[in-house]
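The complex appears here without one of its protein chains, the remainder shown in place.
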Amino acid sequence: MPTLLKVNDLKKYFEVNKGLFGRQKSVVKAVDGINLDVIEGETIGLVGESGCGKSTTGRLLLRLIEADQGEIIYKGQDLRKLDNESLRKTRKDMQMVFQDPYGSLNPRLSVGEIIREPLRTHFNMNKEEQQKRVKELLDVVGLNQRYINRYPHEFSGGQRQRIGIARALALNPKLIIADEPVAALDVSIQAQVLNLLKDLQKDLNLTYIFIAHDLSVVQYISDRVAVMYLGKIVEIANSETLYKNPQHPYTKALLSSIPVPDPTVKRERILLEGDVPSPLNPPSGCSFHTRCPFAEQRCKEETPSLLTVADQHKVACHLVN
Amino acid sequence: MENLLEVIDLKVTFPTSKGRIRAIDGVNFKVKKGEILGIVGESGSGKSISSLSIMGLISDQGQVEGKILFNDENLLNKTEVEMRKIRGDKISMIFQDPMSSLNPVFTIGNQISEAILLHNKGVTKKEAVEKTIELLKLVGLPSPEQRIHDYPHKFSGGMRQRAMIAMALACEPELLVADEPTTALDVTIQAQILELLKEIQMKLGMSIILITHDLGVVAETCHRVAVMYAGHVVEETDVYTLFANPKHPYTKGLINSLPKLGSRERLTPIQGQPPQLYDDLTGCRFASRCPFVSAECLENEQVIAEVTKGHFVRCHKEVG
Partner (left out) sequence: MNPVLKKQQTPPVVDLNAIDNIGEKTEGFYKVSFDKLRKNKLAMFGLYVILLNIIMAVFAPLIAPHDPTEMFVKNRLEAPSSQFFMGTDEFGRDIFSRIIYGAQISLKVGIISVGIGIFFGVFLGLISGYFGKLLDNVISRFMDVLFSFPDILLAIAIMAVLGSNITNVMIAIGIVSIPIFARITRSAVLSVRESQFIEAAKSTGVKDIVIIFRHILPNISAPIIVQSTLSLAFAIIAEASLSFLGLGTQPPSPSWGLMLNTGRGFMETSPWVAIFPGLAIMITVLSFNVLGDGLRDALDPRLKKD
């Protein structure tokens, strides 16, 4: 399968003013050197705890936030070098589904207007063609066409998320970046939306970058999973491999922390000490060494790089490589 | 085992511009001494309203009926002054967002020792501070002697929740109501807090009501579970039976909706959306989403009944 999107050494540092008059500047390394190949037709999951940079990564790829360094290669060109007009055109191919089903739809526009907007922006279609297309999209995401003139507040969370998905599909994108698309939904509704995303992928040959904090959700929907910690990918592998044979201590701890809905399962739980360190002062060396139960002297000094340990399986850990 | 708390036919309604909403409509459950009861349900199921009713924190607009027996005394008959005393001494509560319950202008130590002084007459300031440090040690806060001088904003989310738990334990309550205590936390921190709750429950022998939307949290933490849907308890049983032999179609649907680690098998979601809880509801509230629905379900409302020992279900099909 060909590579759809190639990300090389992507970095984003935020400056934060501190001190009484904002004189002290500190740097948050939100995304600190991400390398990623997204293969056409696959779902790649980005998973990690809050502050690990997964959402920022998603926004950097679409240039909703400008990166400081690195390349985002799509169709042979670096998206970061595109001027505004060509960027606008390329965005047709890459769309986003957002987390907040309430905040991501303009409350003053009807559902029809919301889904029509991308069409008006990019295509030369008349009113009837647009209307036809909007109805078609409502069908595809499982919403009744009758509701085309209703406003977002009349819909439930799951239905709103379907509207957001319809908007993203309007331009026939190749790649959809889904940022926590089911985090705000109840379990029963979450399963509906996950199934919808899976079906759409099959029918429309979509590629997904699926960003979430919930490893069981990511694992369910993704072909490959990248685990992030403090702005870096620490492990990337096939979904099954990651579950059956996790290598990085952080992945192991994350997996063992997920509560399993089966009281008969008694697991050896790896309880991590303390909290995620502030990205303002990330630890030296391996950023996980402050919480890692196996940390050695070397982990404090040298930053491990992401190395291949088996086919399609890369880990950034001194103890593994 | 003795019942510490018994909720009998609890009903809570709220007026809205479109008519009364029956947020809770005839809810029964018990909490035994020394057990962790999980109340699980999705948003709007009434799980939080149940806990607020127990605490006597429903706003004046809401109408509360039924009985809440705590040590055989009906809490609904208490005055506001009596309730305030009970809330401090016998029942404590921790919330989803610890920051909203901590006062940002006082130090953590200050707030906890304040709670101790308020509810224990005759305790000196010094003793209260010592007790505070002891409590913070109990909840696993590193170097509590220094941290008592910190303000809440210096604490991370997990540490704030620990501090909240310490404050809730300040007057050694018999019942701790925890409303989604780990929902705002990352999984690795959630694991820490859940371990902590289990640990202090064992140590202090109190009862806990754990309110959550996460079946995984229930399975790992609770002894017994009440599943709520649209203002009803639809199933109540011990945690092993619930997962091994769920009876109510909603419980089954909920378990099937969950992605399971290590499996990528297609999920079977529950169809449709939960109903709106206006006055004119008839029949079973799950009927519109239930795959086994029959005419009877649409007409008559089934009451909750014991189908096997200790296993209560609210469904025509199971009760017969």
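Each chain gets a letter, A and B, in the order it is written, and its residues are counted from 1.
One rule holds in what follows: a contact is a pair of C-beta atoms (placed from the backbone, for glycine too) under 8 Å apart; a residue touches a chain by one contact, two chains touch by 3 or more.
In this text the structure is predicted, and so the values were computed from the model without any measurement.
Undergrad: Looking beyond the chains shown, say which of B:S143, B:N245 or B:Q271 touches the absent one.
TA: Candidates B:S143, B:N245 or B:Q271; residue touching the omitted chain: B:Q271.
Undergrad: For the full complex, which residue in A:K29, A:K54 or A:R91 touches the chain that was left out?
TA: Counting the whole complex, the residue in contact with the absent chain is A:R91.
Undergrad: Which of A:L60, A:L105, A:A237 or A:L254 sits in contact with the chain that's absent?
TA: Touching the chain that is not displayed is residue A:L105.
Undergrad: Using the touch definition from the top, which of A:R80, A:R133 or A:R269 touches the missing chain?
TA: Only one listed residue reaches the unshown chain, and that is A:R133.
Undergrad: Considering the complete complex, identify which of A:E15, A:E66, A:E128 or A:D203 is in touch with the unshown chain.
TA: In the complete complex, the chain left out is touched by residue A:D203.
Undergrad: Can you list, in ascending order, the chain A residues touching the missing chain?
TA: Missing-chain contacts on chain A: residues 59, 62, 64, 87-89, 91-92, 95-96, 98-100, 103-109, 117-119, 121-123, 125, 133, 136-137, 139-144, 147, 150-151, 153-156, 158-159, 162, 164, 167, 169-172, 192, 195-196, 199-200, 202-205.
What we mean here is this: only the chains that are shown with their structure count from here on.
Undergrad: Mind checking the centre-to-centre distance between chain A and chain B? Centres are C-alpha means, answer in whole Å.
TA: The separation of the two C-alpha centroids amounts to 32 Å.
Undergrad: Using the touch definition from the top, list the residues of chain A that touch chain B in their complex.
TA: 49-50, 156, 158-159, 186-192, 194-195, 198, 213-217, 219-221, 239-240, 243-244, 253-264, 269, 271-272, 274-276
Undergrad: In the complex of these two chains, what residues of chain B are touching chain A?
TA: Going by the criterion above, the answer is residues 42-43, 142, 156-159, 186-192, 194-195, 213-221, 239-240, 243-244, 253-264, 266-270, 273.
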